[in-house]
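Take this structure, written in structure tokens, and hold onto it; I'll ask about it next.
A single protein chain has been removed from this complex, and every other one stays in its place.
Chain naming follows the written order as A and B, and within any one chain the residues start at number 1.
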Amino acid sequence: MNALLSVIRRDLLLALRRKGDALTVLFFFVIVTSLFPLGIGPEANLLRKIAPGILWVAALLATMLGLGRLFAPDHADGTLEQMALSPSPFGLLVMGKIIAHWLTTGMPLVALAPFLGLLFDLPADALFLLTLTLLIGTPLLSLIGAIGAALTLGLRGGGVLLSLLVLPLYVPALIFGAGAVEAQIVGLDASGHLSLLAALLALAVFFAPWAATVALRIALE
Amino acid sequence: MSNRLINWFKYASPQSFYPLAGRMIPWFWGLAAIAFAVGLYIGFFVAPTDFQQGEGYRIIFIHVPASWMSMFIYCVMAFWAGLGLALNTRLSSMMAQALAPTGALMAFLSLWTGAFWGKPMWGTWWVWDARLTSELILFFLYLGFIALTSAIDEPRRADKAGAILALVGVFNVPIIYFSVQWWNTLHQGASVSLTRAPSMAMTMLLGMLVMAFAFWMYSIAVALMRVRAIILEREAHTDWVKQLPEVQGAR
Partner (left out) sequence: MLTAHDLACVRGDRTLFSGIEFSLAPGEWLHVQGENGAGKTSLLRILASLSPPAAGEIRWHGRSIRELGADYRAQLIFLGHHGAVKEEFSPLENLLFAAHLDEVPLCRQEAQAALAAFGLRGREDLPVRFLSAGQKRRALLARLAVRRACLWILDEPFTALDVKAVAMLSALIERHLAQGGIVVLTSHQSMPLPKGKALSL
């Protein structure tokens, strides 16, 4: 447990020393969401209807943008090797890295989402639900993304490949996340979506770090 | 008992599997050809014209078996890949890689014929029907597998990384399928489903099953040919490959 906390603390400190990286992801999120009204037109009703989908897709792309930095710098300078050689379980350390990644990319997205929702004139309860789905959903995105990031570690064109591997796996999260908000806007009960999203998160917490760890060991061979 | 075990392991080595596969390929081609002939005959001449959908529905004799095969091949591929990862057997991993292009082809066929079916039925090339959408995502999963394994130069790393992706994918396919279904009912999408024709006649089902068998045999034949090519490529430096008549003839 000590090793896990130390990895989280180290990665947070590292993010603090390189604020630019985390901020880029946030700016990307803001810019992508504000491009949609420009492409579609300023009609308030239409925008309100598609807002959950847009915000979710933007959050998904922003998370993916940050995945490239999840393992690659540590792989380049040999830290990942040292982690694999540590007496502490490698899986625990990988979990620490995923948690730190979520704290530096996922959580800021969640905090920013309600403000971006205001741009689309979402009602207060929809804003709340949107934030809640992202709060459950972004850790899920980080967990699944970690598998893809580990598999493409050190490959040519890894970034494009990463999106090809990870985006199809993001589909259920997108459907349940954006679906919950849409359901509520049209007056349906959103609790089913929410519990399914939470179930997916529980599954991913269990399996994804393990799969990512195996993939990392393969990449290190 | 122990004798049979040894026999199985004997064929798990690329060297002894290569000639065995060579002997099996013509048989699977033959079975595929017969089944295609019978299935297409049933599909075009025996099966009655659908009173609602006219002659256009006959494309399901391609569409449905292709969809079945695309899902089935993904499971088989994940099985071989997982076996290769767990037991460290090279041949199983090669088998998984040999299956991937055929699976992708099946998924693509299913999408294409789905579009052809959609145009006369719904007047549009594409509907966001639950089955078509999950088929599309399955197609992406195949492409991801192929792209990942071909991006890694070291064959053993490619095998193992591909295996993890295939296993993650095979657990996700039901989740994706379920989520797409859920999404579709929420949005009241297309109510006509491709496979739920109002009254499926017995001959139609029979035709589909024969066609599915044909696709199955075809997939095995093609996968075996591809696995032979992969074996030659990877074992090119070994003596037994250098002594093969087809290799020596090419020199």
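As a working rule, contacts are C-beta pairs under 8 Å (C-beta built on N, C-alpha and C of every residue); 3 or more make two chains touch, one makes a residue touch a chain.
None of these values were measured; they are calculated from a predicted model.
Undergrad: In the full complex, which of A:Glu43, A:Glu81, A:Asp121 or A:Asp189 touches the chain missing from this view?
TA: Candidates A:Glu43, A:Glu81, A:Asp121 or A:Asp189; residue touching the omitted chain: A:Glu81.
Undergrad: For chain A, enumerate the residues touching the unshown chain of the complex.
TA: Interface residues of chain A facing the absent chain: 2-3, 6, 10, 13-14, 17-18, 76-79, 81-89, 93, 220-221.
Undergrad: If you put the missing chain back, which residues of chain B would it touch?
TA: Touching the chain left out of view, chain B contributes residues 153-155, 234, 236-237.
In this text, only the chains that are shown with their structure count from here on.
Undergrad: List the residues on chain B that touch chain A in their complex, please.
TA: Within the complex, chain B contacts chain A at residues 137, 140-141, 143-144, 147-148, 151-152, 156-157, 160-161, 164-165, 167-169, 171-172, 175-176, 178-180, 182-183, 186.
Undergrad: What part of chain A is in contact with chain B in the complex they form?
TA: Touching chain B: residues 147, 151-152, 155-158, 161, 164-165, 167-169, 171-172, 175-176, 179, 182-183, 188, 196, 200, 207, 211, 214-215, 218-219, 221 of chain A.
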